[in-house]
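Note that this complex is displayed minus one protein chain, with the remaining chains in position.
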Amino acid sequence: MNPHDHPHAPPHDRPPDARREPLARLDRADLGLPHPAPLSAYLGVYAALLILLVVTVAAAFVHLGPITIVVAMAIAAIKAVLVALVFMHVHGSSPLTKLFSIAGLAWLVILFALTFSDYISRGWLPISRGWTDRPILPPPPGVPRPPRDQPQAPPQQPQEPAP
Amino acid sequence: MTPTPPPDPRPSPTPVATDEAAAAHALGVHRLAHHFDDLAQQHRAAELGMWAFLATEVLFFGGAIAAYSVYRMTYFDAFAAASNQENWLIGAFNTAALLTSSLTMALAVRAAQLGNSPRVSLFLAATIALALTFIGVKFYEYAHLIDHGLAPWGDFHFEPPELAGGARIFFSFYFALTGIHATHMVVGVGLMLWLLSISLRRGFDDAFASPVEMTGLYWHFVDIVWIFLYPLLYLVHRS
Partner (left out) sequence: MTTTGLTGPADRGGASPEIPAPPRRREDYLNVQTSVRSWLLTVDHKRIAVLYLVLISVFFVLGGLYAMLIRLELATPAADLVEPETYNKFFTLHGVIMIFFFLVPSIPATLGNFLIPLMIGARDLAFPRINLLSWYLLLIGGVIALAALIGGGVDTGWTFYTPYSTVFSRQQVVLTIVGAFIAGFSSILTGLNFIVTVHSMRAPGMTWFRLPLFVWSLYATSIVQLLATPVLAIALALVAIERFFNLGIFNPDIGGDPVLFQHLFWFYSHPAVYIMILPGFGVISELVAAFCRKRIFGYSAVAMASLAIALVGFLVWGHHMFTSSQSAYAGLVFSFLSFLIAVPSAIKVFNWTATTWRASVSFRAPMLYAWGFMGLFTLGGLTGLFLSTLGIDIHVHDTYFIVAHFHYIMVGGAVMAYLGGLHYWWPKITGRMYTEWIARFCAFVIFIGFNLTFFPQFLLGYLGMPRRYASYPPEFQVLHVMSSAGASILGVGLFIPVVYLLWSLRYGERAGPNPWRAVGLEWMTPSPPPTENFSQTPVVTWEAYEYSSLTPEVKLGRPDAHDTHAPA
């Protein structure tokens, strides 16, 4: 007997078996709602996330020098994209939803890029010693170098204020 | 542009809406709000709204991470030394717990979309349990740091002393970032408890799984933030 013949049949009486799924999908599709993804997708992503977690930790213990942060963030980004595409159903969503999902990130890139442009270039000016007495990145060719009157002292680390 | 005839006051295609409402009612759903024409529009609006909210959260956490990054760039040695005081294994365990909670939440959403309320309750309960585990472990970590004088307020001391200033900034960000993250988790747990109460009492219809779906989006976002926080805070320079 089709449960939909009884409008007030409580939905949780229906046993969760595979025969119900196509019916449920049809109803949701009739109403214009997105249908659920297969179980394997979720489990596959979960496995990938755990594997990538192991990779993250392992990579941290390998000496990669200055690209450590790049590798770590790249792995984190892959994990985030997997969560977004599958768990958050961005895959298969409307173009507008996809646009909304990356909007925050795009604006964050603006924040990072222009703020960092300040800090990286602070030490380049010959008139300013920069914030920590040495530039974070060396100035590009053509930019005049800060004056060096004596051998460069080791960078001053901030001190604890006296109690 | 040809001259315009008087505007057409034809009504919108209401017959569909009536069938819509009847179909929705037949499924035991009385959830179509008065200002929407159909469930699909309502669902689309809810989805866009939640993603817009998550965009604001990206910028909220992102701003803090940007500030953190500036200091990490400048005081790398201090940040490395301070980060190594964190227990990476506990952090990894917590990350795994949160990833698992993301899976259970996704499965709860899927169960709601299939109209399977007992499964929804089960997976929601699992997600809540994992979230509370995470928060519990976090408190343990906080207590550990405070005991070792690494809390940036009060009695902070760090060896070697020339790295102490940068280390204090690191721990300021550690507590600020993880504290704000934990607050978001508590809100998520609250939402899940609310969903659980609905799921246990009257259940979710497969035609109206929106609350579960939107909470799922929120929870996955909280997970994504931690995916970035873990390497940033625990794995600065372990090699």
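A and B label the chains in the order they appear, each numbered from 1.
Methods note: a residue touches a chain if its C-beta (ideal position, glycine included) is under 8 Å from a C-beta of that chain, and two chains touch if they have at least 3 such contacts.
Computed from a predicted model, the values in this text were never measured in an experiment.
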item: Of B:64, B:122, B:137 or B:200, the residue in touch with the unshown chain; value: B:64
item: Selected residue (touches chain absent from view) among B:90, B:146 or B:180; value: B:180
item: Positions on chain A contacted by the hidden chain, ascending; value: 96, 103-104, 107, 110-111, 114-115, 117-122, 124-125, 128, 131, 157-161
item: Interface with the undisplayed chain - residues on chain B; value: 1, 3-12, 33-37, 41, 44-45, 48-49, 52-53, 55-64, 66-67, 70-71, 74-75, 152-153, 165-166, 168-169, 172-173, 175-176, 180
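Keep this in mind: only the chains that are shown with their structure count from here on.
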item: Geometric centre distance via CA averages, chain B-chain A, whole Å; value: 13
item: Chain A residues within the chain B interface of the complex; value: 4, 7-12, 14, 16, 20-21, 24, 27-28, 30-37, 39, 42-43, 45-46, 49-50, 53, 56-57, 60-64, 68, 72-73, 75-76, 79-80, 83-84, 86-89, 93-94, 96-97, 100-101, 103-105, 107-108, 111-112, 115-116, 119, 131-132, 136, 157-160
item: Residues on chain B engaged by chain A in the complex (per definition of touch); value: 20, 23-28, 38-40, 43-44, 47-48, 51-52, 54-59, 62-63, 66, 69-70, 73-75, 77-78, 88, 92, 95-96, 99-100, 102-103, 105-107, 109-111, 113-119, 156, 161-166, 168, 202-207, 213, 216-217, 220-221, 223-224, 227-228, 230-232, 235, 237-239
